[in-house]
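The block underneath contains the structure these notes are about, expressed in structure tokens.
All protein chains of the complex are present and in place, except for one that has been dropped.
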């Protein structure tokens, strides 16, 4: 089997320097260079920007799994088996104190959209022999891919959205009452809840999922510098739980199933759109995917759409479907 | 211990005669007469109309529980122990092919509000020595009590809402994607799903809860005689799952946390309002209860409000809190 | 539809009078007399003794279920539809402070085997026109039926075991560590745990199942008058959890999959043996049933054996399979 090469850059970001969470602005940019990579090949390499899912970082894509493959092993195998040709893969790190990232600019977390578009992409372009760019991810990373692709058809030629957040009523709203239950134990304050979360030794308790996730989404979709809750408006009254329609509407303006109509022309510019989702997705993202698929069809926007018989997690084997398609369409 | 008496009437309803589901119009009306009940006592008896929860009937309130009490045993004990004075209890049966009732008129189920207000109450008044009326229930029965009380302050002097449906985003919406998953297995048709449900031998499978409940709620809140789905509009597109805002808005017009503002003057007329909910309610109804409580406070509407440390089910011990209060306030 | 009649006797038991738990010795004996029952018909009626499952009582078999049938409705329907002929049904009450009964004599609970065999059966025989007797039940009641049938082939002509306790390693042992967790919260004392359980208002919490069930089983299988834990030996050390092989061996001597070999000759005397179980039984009783079935086959003991696609609860529709077979074999 031919093997690619992993290069880890340490990049100092100007954009993130004064981020409000004091999260690191010096971060790893991990580059997978395919077997036989040549800096001087006349045709540049398709370059895939991998956005990690919630709770992940670029480097977690390289984690070993005795029962599976990491992204490096997968790329090597696909290329060795001629399922696809050589491509560059860039793994970014956008982890924040909210536990993840949605890859959009926010006064509450930092300008991570700018970080990727204005810093990482030029950084990579400058150092490597790149051609078309694809934004790629699963879950929150799938969301980020869909949104960044939609917003920047000039930057990206394609996007891959594996089980990305969509149809916010189905993927987020069911967690609101659970998150409220958790905040209530900390004087109805998400901020206090989060402080306490980071003091725990085990950050993988199932019941911490909803309060962490809801706060993180609010930090991305409805930041408000005037709010005492870490500069974040929650979409509900923290005491009674009553939904605040004006905040919720801001969230909905970031919902892909709503955005696609607004960014229809941008989407038409993309050469490659891939969306899939497991039919048993525990966050109900298959319904979001179906709405997306239906709207794209109605707007005559060309895209690949697949469903498969599985849930949300441990589905990186699906990249075997998207990665070869990227190559065959864009090369 | 002194003991009351159960009388079962078989009542033929005109209102339900041509109900669209061909559900029975000849139904039991179960009357609990307290120990020492006298038809001729000068002061009539406070009369409580008990509305069963989803899946229940009047007679299920009389079911034996080796580990607890049924309503007859509870009334006998409370009266024997002088926790409250003698009261009449009327248990109605409004069960439908949708698996329950929300106690409002609907072209898809029947006119159950009219059934109670225009038929059962006069029927009881005519035969028994009644005075003030209270509408009383848990879960769907709590919902029905709150709504019927709000709509008919001329008929009822009080209402008791134990963990009633409220804040529909939290109690119903999380079931939508699950219901959609179920309907999808039956050609995206709730009607076909329900047909198949009734052909099963076991009607108590946990996974049948969401599709049954969502269809039943739609049958009450958004009936539409033109719909092929048993005359019911669902609040989402059956193929893609996309929420239909105009249907959902009709649902929300039936949400107690929204209705209380509209019926503020009616609520002020009631002499007794009791609301409680378990802090760990699995349907998140404690958040609905908190919103209700907060709105009633803001509008200066007198009411009892209690929370307790338990979930949604097996909480009839809470009637020990509401029943004595009914008597002490209204007698 | 033809209808039978329910008669409730209040029977004062001598056998239970001094039971160690001070449970009632005056108990209901509920008799279902079939449509057209005649005290003087020359051929007596097959008489079925129904043993309730854990947590149940005779009267809970009569509980209404809007989504199903109670035993009276079922008998009426089966007889009306000529699925079976008229039979008498006797519903006994053996509920104890341990939450149920296994229908064997125990110094820790009382002599419930004697209660049924020596008191209830003669009581029924004296008052009603009985012929062959069948012992019948589900879960703990299925266990009791299998065991009482095996021990008393002179008394019973047949037995019906729906999903009865069997293969104790699979149905009880997995609950031991959970029960130990619960007892530990009460100074490692099952007695203290049970005291506290009865002080609760809600006796239907899921997490109370294992500690209640394990203590109850120990009360039946390994009573020991010298034990401070209500005269019961537990099959494990209460502090460390270490299994006590000598106590566990006593339990195993009461395991139907072990008993059938010892009582092989008794089993051969029975005219009717019926065993079934759901393939998805949550207590893994289908494996017990399979072992039973295989051993009975090997010993050439005639029996009906069925599996079906369901779990443990809400399966009384299976009585539609057993009740007609009782009649056709024994009439």
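Order of writing sets the labels: A, B and C. Residues in every chain begin at 1.
We adopt the following convention: a contact is a pair of C-beta atoms (placed from the backbone, for glycine too) under 8 Å apart; a residue touches a chain by one contact, two chains touch by 3 or more.
These numbers come from a predicted model, not from an experiment.
Partners of the chain left out, restricted to shown chains and counted across the full complex, are A, C.
For chain A, the list of residues touching the undisplayed chain reads 55-57, 59-60, 62-68, 95, 99, 201-205, 310, 313-315, 317.
Taking the whole complex into account, chain C touches the unshown chain at residues 167, 169-170, 173-174, 176-178, 180, 239-243, 257, 284, 287, 290-291, 293-294.
Heads up, the rule we're going with is that only the chains that are shown with their structure count from here on.
Counting hops only between chains that touch, chain A reaches chain C in a minimum of 2.
Because chain A and chain B share one sequence, their contact can be compared position by position; here over half of the interface residue numbers appear on both sides. Taking each chain's centre as the mean of its CA atoms, A is the chain most distant from chain B.
Taking each chain's centre as the mean of its C-alpha atoms, chain A lies 56 Å from chain C. Once the centre of each chain is set as its mean CA position, chain B and chain C turn out to be 36 Å apart.
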